[in-house]
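One protein chain omitted, others in place.
Naming follows writing order (A, B and C), and every chain is counted from residue 1.
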Amino acid sequence: MSRFHEEPDPRFWRLNRSIEFDWRLAPYDIDQSRAHARALLEMKVLTKGELATLDSGLEQVGGELERGEFEFEASDEDIHMAIERRLAEIAGPLAGKLHTGRSRNDQVATDVAMVVQSHSLRAIELLRGVMEELLGLADRHRDWAMPGYTHLQRAQPVYLGHHLLAYFWMLGRDVLRFQFALDSAGVMPLGSGALAGVNWEIDRRAVADDLGFEHVTANSIDGASNRDFVLDYLSAASICAMHLSRLGGELVLWSSSEFGFCELGEDFCSGSSIMPQKKNPDSAELLRAKAPRVASSFGAVLGVLHGLPLTYGKDMQEDKEPLFDTVDTIETTLDATQGMLAGISFDRERLEAASGDEMLAATEIADMLVRRGVPFREAHGIVGELVRDALDSDRSLSQLTPEDLARHSELLDETYYELLRRESWLESKRIEGGTSSESLKRQFRLARKTLEAVRARVLDERS
Amino acid sequence: MSRFHEEPDPRFWRLNRSIEFDWRLAPYDIDQSRAHARALLEMKVLTKGELATLDSGLEQVGGELERGEFEFEASDEDIHMAIERRLAEIAGPLAGKLHTGRSRNDQVATDVAMVVQSHSLRAIELLRGVMEELLGLADRHRDWAMPGYTHLQRAQPVYLGHHLLAYFWMLGRDVLRFQFALDSAGVMPLGSGALAGVNWEIDRRAVADDLGFEHVTANSIDGASNRDFVLDYLSAASICAMHLSRLGGELVLWSSSEFGFCELGEDFCSGSSIMPQKKNPDSAELLRAKAPRVASSFGAVLGVLHGLPLTYGKDMQEDKEPLFDTVDTIETTLDATQGMLAGISFDRERLEAASGDEMLAATEIADMLVRRGVPFREAHGIVGELVRDALDSDRSLSQLTPEDLARHSELLDETYYELLRRESWLESKRIEGGTSSESLKRQFRLARKTLEAVRARVLDERS
Amino acid sequence: MSRFHEEPDPRFWRLNRSIEFDWRLAPYDIDQSRAHARALLEMKVLTKGELATLDSGLEQVGGELERGEFEFEASDEDIHMAIERRLAEIAGPLAGKLHTGRSRNDQVATDVAMVVQSHSLRAIELLRGVMEELLGLADRHRDWAMPGYTHLQRAQPVYLGHHLLAYFWMLGRDVLRFQFALDSAGVMPLGSGALAGVNWEIDRRAVADDLGFEHVTANSIDGASNRDFVLDYLSAASICAMHLSRLGGELVLWSSSEFGFCELGEDFCSGSSIMPQKKNPDSAELLRAKAPRVASSFGAVLGVLHGLPLTYGKDMQEDKEPLFDTVDTIETTLDATQGMLAGISFDRERLEAASGDEMLAATEIADMLVRRGVPFREAHGIVGELVRDALDSDRSLSQLTPEDLARHSELLDETYYELLRRESWLESKRIEGGTSSESLKRQFRLARKTLEAVRARVLDERS
Partner (left out) sequence: MSRFHEEPDPRFWRLNRSIEFDWRLAPYDIDQSRAHARALLEMKVLTKGELATLDSGLEQVGGELERGEFEFEASDEDIHMAIERRLAEIAGPLAGKLHTGRSRNDQVATDVAMVVQSHSLRAIELLRGVMEELLGLADRHRDWAMPGYTHLQRAQPVYLGHHLLAYFWMLGRDVLRFQFALDSAGVMPLGSGALAGVNWEIDRRAVADDLGFEHVTANSIDGASNRDFVLDYLSAASICAMHLSRLGGELVLWSSSEFGFCELGEDFCSGSSIMPQKKNPDSAELLRAKAPRVASSFGAVLGVLHGLPLTYGKDMQEDKEPLFDTVDTIETTLDATQGMLAGISFDRERLEAASGDEMLAATEIADMLVRRGVPFREAHGIVGELVRDALDSDRSLSQLTPEDLARHSELLDETYYELLRRESWLESKRIEGGTSSESLKRQFRLARKTLEAVRARVLDERS
């Protein structure tokens, strides 16, 4: 049956065998084979009757795989061979015709591209869900004041709704990246054969239509050796996971006794094996913790392809595990994020109290001086000195006397004390994208429009 | 001038100071400041006369920086402060007005976005150059036969032009990725202030137009903390560098005495300090070697942002060095690639001889059997046995006798010996994307169209 | 039973549950619990009878796990809870005493340290096996000439045995790294409790002795939050995998038709699904391909710990999958390497022919001139010109006439032609570490001594 005299060594077999992970290609492989069989009918390699037999055989194999009834054998090296073996059991030697005009190289590339398409779309759907949740959450907290931070130091007050929407926009950009991966995977390699094309003039565009690909690859060598679409998915996932790590990190922080800004639902927390009082924000920690794993998958696949001569090398088998692991990680994480956000509760009093810190008005005072003609840099210096005076004398800014103020600038009058009363600080940021209620209203409008577009995009692909 | 009593410790200063690398932001910072000054005129923070003074001052500073005449001082912490300091020397306290309605946070985010835009475009230009070179090279070698490889084993013959075009398509996809980075960086953060927006209702869209941004950020917190555009550039660069590493790796291989397929121009090679006979393909090796460095920059920036609470943290200063290093690496590498390709010469005889290996016809024979009704899998087995027989008896496939053939299949007749004469193997791959001359003609047409589109894209942005 | 009112949300459960991978801690956890139970007897928390009951219960659980008879339940969050649950089924409420003076935090850290110890030792054993194989292989080919390469260009001839020993020394250094990881994991965290130590003055050194740890951690906070030993293992594995990737890469190269230096055994190769003639060196390719995966595991765990506040955070659950994946990868790969090397065959003629390339004598000629008083740099220049003359006139170096030689240096006499006959080049490298037979003899002696030490080391730990 082959040019080989010897069976694979068990040590090689363990290293080489991919079925432990590539069984996940099964549904895609079945679909692809059915489409390929239809193309072989056109080529007259198969008769109508043969096609019917193979098609129903493949359907049966697919069903067995789906229902978990498929029995793998020790000699099944990969999922493609396992399916072919089983098909031969069902359909006899006829099964051997299926591999006409196809190589495992273009077959597996096509399967993987189908995986990337399917899961890019799934990521977009899940992102939409989290974005919806964020938008709702932001809306319910649109006028809750809280401190905005830079360097984890209180900087200027913002509305919680404004802060939460920042994540909305991050995830919105992730949609664009998964969309890019979807497009990138939308070019069908099938027909590239081992590397040179095949001896059968199959109408590749027809097969592509059949399988839902937008385009076909232009060059068979590239078709067999390209894994860019995997990298595009992993890159999108890496950046998305980083965004979630920032959200997770912030929620861990806010859940601490010291911040006390929020509390996760009990159904998204764990207890301690030794400390009965503990309620740990495990879900938020895991949100954070998953990012490096995803990023390292991108690095691993890039590393595998590093300097690799064209076309297919066995090295490329190492594309699948990082991809599948990332698919699982990103989907489980996005799914849990939505649930976690749904059950979070914020503490309005703590947030408000923290945002009332008088120091946060310092920029307001500087800007007031600017409006009175002082160059900003100078105004910044004057207020810096006021802050120093206050700290040195252990007083708050509003405890400084008019005389203290006068020593620094004659322009510091009653307005100074008025500005230190917080109501105004948030509402003065009326610039587009700012935290004022008015700007926020515009932002919510834009966010809803964006979400509508994401929703439409998903519906479009699904219909 | 500030709330601080103490000067920075020299040890902190060394860690903190960014001017050693962020001087590269200078031209962008100058442009941005000039646009911001114009906006301050609208806000009536500046009079027309003040604007003119600041504008010519900034122009002067920009000129000094460009001509290398700018004198940095030990106390210049970063490029923004250095420029402001110098502007104050020229324009006096008026310079202090420039920072009205702006924070270093949105200023630096805007500068970096401008860098990414500018260098995404430059990468596309350079890619275009390499693609042109590849297309020309492929065209000049469109009918040179060579062995195609899988697993670095000779597999099926292809035309060298076909093989070279595989790289054309890889780089074509890289254009799309840099285009994505360009778009991603086309959203202006300026106006986000420190994090909450600013107290001045600047028309951000007008400033964006002024600076060549397509959009403005929707949320000031996101505007101050987002570095996705850096990651998008680094991701594009990582994949592009991996493509170049495959090209470089292949050229190193082909330059070996054993392959002997090509020779790089002397002006892209180095000698040895000890071995006078050596001519080493250093340029191709470096093409390969640069990829991990670029990939690790992507990982480094992702790592910096990992779990980072919003909004700006000093950690984000670590975005610049990986970005600049990648910009330099990718641009130097692409530039050298074009030059290297221009001077490469191929050895038609060696390529032809290698591609004439009879074993490469094995699939042809199997497919011939298929056309005569044998299921492919069975045909594959028959030819596998022929190969084994030949190897075991130390003969070539064409040295097998008709009697030998008959033992394996009665369908193996004279056609068998005809098929072993190579001419036909290449031309039988007439499928779209295959290596036959006809398919190749279509591919060249498509490649020229693609290149035209890339060229138009670049012209568009530049005009 | 706890402070919680609600059950975990299924979405959280999927994200949080670790039993899919931490079941691998089971044997270590059982051992640890038995040792802990013995310590609780000393503390009088357990009576002798209770200890006996728990001990036999734990033994039973361990047996069930080992034989695959353990039935996991949907509510088993991790392996520790699963074992405790099962123990309670066997031993009743008494099982609840086992967690006295222990937290999951120090328990899991201890389990993982035990894993690292066990598999560091296993890696050393496997390395020893590969080193033995390499030494034997080198010995059998100690006087086979082949070209040594720099820049993949033939540089100077060496003996194949010398080349193969290079890998021996790489792996020898890997032994030291795994030894470092072994020591690093030899410090027992148990007794650190959740983070502060426990309320029971357990004799930790006695428990450490019981479990085979050399030391105990000095600080409970560090004990709960330290995963350096995982990183030490992953770092050792990363460098080791890189070494194997160089070996794999070279064997792929040498297996090509163009090099033709060696052939892997059939039992370590694969065929092609479409090309019946193919015999692909898959095992060597996979050796190469596994390195980035291992390296990325190191990066992932570092990323997880990045900036993480002390002490334990749920993030640290992400240490296990990269560790286990690396353990499997490195052990499968080393095991396969030994087998692959055992079946490799080299082609003496091809190696010899390639090493006979006259150009490889260039340095010899330069050194001859040096011995006659020409400064090396000048001698290098003279030979460089000879090479150029030869190439320009399409002749070999020995085809240059005495007149040609005389034009470049009067010192070039008959010795020049003698030197171009290869026998001498290899034997002139008599410096320590050089390729001459004499130097090689010393090197083999040293290698055998090194291997003896590795062997002793392994025996020592096992006895």
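Some observations on this one:
The rule we apply is simple: a residue touches a chain if its C-beta (ideal position, glycine included) is under 8 Å from a C-beta of that chain, and two chains touch if they have at least 3 such contacts.
In this text, all values refer to a predicted model and were calculated from it rather than measured experimentally.
One chain is not displayed; in the complete assembly it touches the shown chains A, B, C. In the complete complex, the hidden chain is touched by one of C:Phe12, C:Phe70, C:Phe213 or C:Tyr312, namely C:Tyr312. Checked against the hidden chain, the listed residues C:Leu137, C:Val198 or C:Ala336 yield one contact partner: C:Val198.
Here one chain is not drawn; of B:Lys97, B:His306 or B:Arg377, the residue touching it is B:His306. The chain that is not drawn here is touched, among residues A:Pro281, A:Pro322 or A:Gly434, by A:Pro281. One of B:Arg104, B:Arg430 or B:Arg455 touches the chain omitted from the figure, and that residue is B:Arg104. Remark: the residues of chain A touching the chain excluded from display are 149-156, 252-253, 255-260, 271-282, 285, 299, 303, 306-307, 354, 357, 359-360, 362-363, 365-366, 380-384, 386-387. Mapped onto chain C, contacts with the missing chain fall at residues 1-5, 45, 84, 88, 93-100, 105, 148-152, 155-158, 162-163, 165-166, 168-170, 173, 176-177, 180, 184, 191-202, 204-205, 216-226, 228, 231-232, 235, 238-239, 242, 245-246, 248-250, 253, 288, 291-292, 295-296, 298-299, 302-303, 305-314, 363-364, 367, 370, 375-381, 384-385, 387-388, 391, 426, 428-436, 439, 443, 446-447.
Contacts to the hidden chain, counted on chain B, fall at residues 2-9, 11-12, 14-16, 77, 80, 99, 102-105, 107, 193-194, 252, 265-277, 279-280, 282-283, 285-286, 288-293, 295-297, 299-304, 306, 313-318, 321-322, 332-333, 335-336, 338-340, 343.
Everything below uses one rule, namely that only the chains that are shown with their structure count from here on.
Chain geometry summary: the mean Cα position of chain A and that of chain C are 33 Å apart.
Separation between the centroids of chain A and chain B, computed from CA atoms only, is 23 Å. Those residues of chain A in touch with two or more other chains are numbered 2-5, 99, 105, 193-194, 288, 291-292, 295-296, 299, 302-303, 306, 313-314.
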